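Partial view: only certain chains, each at its native spot in the assembly.
Labels for the chains are A and B, by order of writing; each one numbers its residues from 1.
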Amino acid sequence: MNKNKQSFTLGSIASRFDLKLKGDSNLHVSSVASLQNATTGQLSFLSNSKFIQHLKNTSASVVILNEEQSSNYDSDCLIADDPYVSYAQVATLFESPARHYAGHHPQATIHETAQVDSSASIDAGVVIGPDCVIGPGCIIGAGSVIGHSCTLDKQSTLQANVTLYPNVQLGKRVIIHSGAVLGADGFGLAYNKDHWIKVPQLGRVIIGDDCEIGANTTIDRGALDDTILEEGVRLDNLIQVAHGVYIGAHTVVAGCTGISGSVKIGKYCMIGGGVGFSGHFSVTDHVTVTGMSLVSSSINTPGVYSSGTALSSNADWRKNAARFRQLDKMHKRMIQMEKEIKKLKEEPFNQK
Amino acid sequence: MNKNKQSFTLGSIASRFDLKLKGDSNLHVSSVASLQNATTGQLSFLSNSKFIQHLKNTSASVVILNEEQSSNYDSDCLIADDPYVSYAQVATLFESPARHYAGHHPQATIHETAQVDSSASIDAGVVIGPDCVIGPGCIIGAGSVIGHSCTLDKQSTLQANVTLYPNVQLGKRVIIHSGAVLGADGFGLAYNKDHWIKVPQLGRVIIGDDCEIGANTTIDRGALDDTILEEGVRLDNLIQVAHGVYIGAHTVVAGCTGISGSVKIGKYCMIGGGVGFSGHFSVTDHVTVTGMSLVSSSINTPGVYSSGTALSSNADWRKNAARFRQLDKMHKRMIQMEKEIKKLKEEPFNQK
């Protein structure tokens, strides 16, 4: 990782982030590292007790721990209610300052009807279409293209090579990573005798405040109703969000997941990687779906859901997968056996 | 959705799209909406009888219905053989007019040997390589890059930030969405003692008339033979089409599907989202594969195919998935039980 030259005393960190310090308040740290890799001058943290063995041997100058862990730790530590949350906050000190182009790059192409705030950073190769509004503090990375009539509220960021189709609306502090495409036509087709015709896609994409959209993720515009992400939704990379999907606030979705048209997902859901949503249905709040599951109907009860099978050696898998295709027949044979056993038990002498 | 200021009378819609009108031919509509969300002045449709309850309460000014549905509907309606097809046609009235850059933008880089029709729209940041031919009415969105020797027949569209490698051939009225990459090298590797060497990829990508390719979808060039999509193929977003794949006319593929090298898919197939094709084989015409299935050998009979397992609570799933790994052993135990039951039935007195 990058080492930043600026350093901070433990005392200043404790007071700034409201942490309890056990140790030397004048000790300096200048970067962060994992427990295993940390060396002198680095800050680390323990958030998962499964890694507690690394704590004993760490060379970190200071570790963020919870109260209980700190009582068994003899060296300098910062005590937090939730060490991972506090780590996330403290680590912002060690981020390299962003180095965005200051101002509007002469190699950017900004339509004369677009309103771009003077405090926005517009890098080379950016193309901004007619009637766009780019708010204060926005950062538009090199090569990004913004279609007509898009609105970016304040402090939103498009990294390099992002594409917004026309009429995309972003809230405040939204981050869109490179290669993401928002507002493309949904996959709407009607079958007319012997070929498919395109169903006009007329909705918009609306992204709430504090959402983050991963690299190469795609979010299609609605067919009729808009495609909407409420505030605080976090999408990882390479996710497909089809037309008319609605995702509730603070839901997080891991990479490679696909969500089919008009699916409604609730608030505070956690969707694993490679999950498929197939059909038009709703998922209630506080639902967790584990990686690579297929969701094909509504989920009305909060909880954890899964599908698929677990990994085996290919030799075993081949045998078991072959039996999977006979499973209903196996079940029928089982019912038959149960009947016969019952008969044998009831009338053992009447056989033959 | 966007409301368009232009409005149309029901009479003019009926005559233009050859629909039967039941109601007031002078009534105006100016936009479209779903049955649930429609208000006065909006047109809606009912294509799936499962949503018929929304028909009773809709505030839409007019609804496109089939003959049977219309007989139970007391308000204004347009009667169609296939309401969804007619909706798709009527809704084109309400699309916002495209606002493409007219002409060849001064910030585009067009090689001197490229032949770009004067009626083509070439936006800022476009790069067109040597020996390309861009036909009449083509639209090339901002930031798109076209390698040398590509041909776009008339009225084809590349949205913003599309990449065509050299030698890609597009037919008429093709639409390629943003972030799509056509013509990258296929994944061809030969293992040479202790490392992989790259197998030269020498084929092209050829896309037929009226195909549509979704955002961030990738279609690799052939290794030897070309990668070919026949006319009318529709690919959704984030699909991988490997080298030498051949997709028959009017086949549609939903998002996140991957198709391995040299697979041949027939005409009029419907491939669900997240499907994997793994191996070198053929799929006949009129095959449907449901979402997230794995296709690993040829399909020779039209029909609907599936694999995978259905969603359960994680607690149930863990138990069942553990048993899946014992399935072949369960089958063996079952055979043993069947034998023993048979023996018990035949010779109940000879036990022990």
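What we mean here is this: a residue touches a chain if its C-beta (ideal position, glycine included) is under 8 Å from a C-beta of that chain, and two chains touch if they have at least 3 such contacts.
Just so you know, these numbers come straight off a predicted model, no measurement behind them.
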Quiz item: Which copy number describes the whole complex, given 2 displayed chains of the same sequence?
Solution: 3
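The working rule: only the chains that are shown with their structure count from here on.
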Self-check item: Averaged-CA centre spacing for the pair chain B and chain A, given as whole angstrom
Solution: 24
Quiz prompt | Parts of chain B lying in touch with chain A, wherever the complex brings them together | solution = 1-2, 31-34, 37, 82, 84-85, 87-89, 91-92, 94-96, 99, 105, 107, 123-125, 141-143, 159-161, 175, 177-179, 210, 212, 214-216, 232, 234, 236-238, 250, 252, 254-256, 272-274, 290-292, 308-315, 317-318, 321-322, 324-328, 330-331, 334, 337-338, 341, 344-346, 348
Quiz prompt | Residue ranges of chain A touching chain B (in the complex, touch as defined) | solution = 109, 125, 127, 129-130, 143, 145, 147-148, 161, 163, 165-167, 179, 181, 184-185, 187-192, 194-200, 202-204, 216, 218, 220, 222, 224-226, 238, 240, 242, 256, 258, 260, 274, 276, 278, 288-290, 293-297, 299, 303-310, 312, 316, 319-320, 322-324, 326-327, 330, 333-334, 337, 340-341, 344, 348-349, 351-352
